[in-house]
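I have a structure here, written as structure tokens, and I will follow up with some questions on it.
Only one protein chain is missing; all other protein chains are in place.
This part shows chain A:
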Amino acid sequence: MFSNNVKRLLVRHTKCSIRTTSVRCLSTAEDVTSLSKSTTNFKGDYDVIIAGGGMVGCSLACALAKDSLLSNLKVLLLEGSPNKSFQLKPEYSNRVVALNQNTKALMSSLDVWRHVEAMRLQPVRHMQVWDACSDVMIAFNSEELLDDDVAYIVENDVMLHAINKELSTAKNDNIQIVYDAKIAGYQLPKQEDLKPKSSVQMANGDTYSCKLLIGADGANSAVRKAMGVQYLSWSYEQMGVVATLNLSEECENTTAWQRWLPTGPVAILPLDSKRSSLVWSTWQDDAKELLKLPEDQFVDALNDALWKQYPRNTGIETVTSWTSSWLKRVGLPDGTARQLPPSISNVVPNSRAAFPLGFGHSTRYIGPGVALIGDAAHRVHPLAGQGVNLGFGDVKDLTHLLSEAMYSGLEITHPDWMGKYESVRQRHNVPTQLMIEMLHRIYTVDLMPVVLARSVGLQITNALQPLKKMIMSHATT
């Protein structure tokens, strides 16, 4: 066990790679125009092209359409998948995200949140995180720490539909969307260009050109590759197994549960009074096994993961119980008032799926006339439910800074606002990513000293309200 853990840690270290993907395609503005002239199917010049219409790309289009200073920009959104018509079904989708207060605020300001509320969402009012290797736990309650809910669980496609619905009701003719868009490549401007221009080539021979190109094309971003920036990334060798779960008993169900197993965290996120959504991170092989198990055995395995007593180290037991009695003596919560997670009766048929998990950090978010947002710029482990929230934060700051730049009469690609965007976002995203990374590393080992340190750390954190408040407020911004 010991050597296994160390090996895994090491493997992850060595697997970590810094890749400088493909050399930046060089082209001048002349090239772009000559190119557009020579090909007959030049489809138009835009102020902004957003590559990738996931949750983050679409919300940027919506934010541009809604900002009084940006709404007259000519925007093209290119999305690779077909335009699916959305119908809210009684059964829940297995892909859900936890959205924080900042995301809610952004989406409310864009009039998107009302569509989410009209469809469905579940507030999270409590959060309980506990460790399988010791008895300690940490609890977050919205009443104690925030005036509002801790988070909201929303299905990915509900969120995406809400954004697109608002985008179409905004009736902004300057925003154009092309679905089924197969992007073949990019030509990006040179460093010295004072008025940068990019061109986007489609697989069918069409080309578009734009002043500002936004890469919102997810973790495998082709825009990022064309920029030729350094990308620090590693795979966790883990997958997130997702599923929709039926609970044994109906309850209020506003608590998010997360238990740290030596293999990774298993999280149960509330959907409604009878159902919850699962995100179970574990090693790739385990994940594949879990997908293959018959449904009843899968539920057994899951209940096991939530309830099973792992062998305890007596030394750790002694120290944590000593810490707890000490905390009690000084009048702080000792973290033994643990609530019990719901028990799962069955899994919704065909709701199981698994997604690879990885870490990614692009050292640059910008280049001349190009900016990255969302997973294209940063990818995190889902253990803290931060991924798309960071992306929405990018959207908020980018729109704000661009709008300020326009109000000051600057070019849409002016390096000043773009530089600010990069530094503001990296100052928020990178520490968050590191915190998540650190959590992941200290929890996927069961080395005695590590378990001891994290257990006592968690006990004390749990006892100290101001510290918890700090964690919460960082997690919601």
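A few points about this structure:
By definition in this document, a contact is a pair of C-beta atoms (placed from the backbone, for glycine too) under 8 Å apart; a residue touches a chain by one contact, two chains touch by 3 or more; residues count from 1.
Methods note: contacts and distances are computed from a predicted model.
Not every chain of the complex appears here, and the one that does not is recorded in UniProt as "Ubiquinone biosynthesis O-methyltransferase, mitochondrial", selected from "Ubiquitin-like-conjugating enzyme ATG10", "Ubiquinone biosynthesis O-methyltransferase, mitochondrial", "Distal membrane-arm assembly complex protein 2" or "Carbonic anhydrase". The hidden chain makes contact, of the residues A:179, A:310 or A:407, with A:407. Residues of chain A in contact with the chain left out of this view: 68-69, 72, 194, 403, 406-410, 416.
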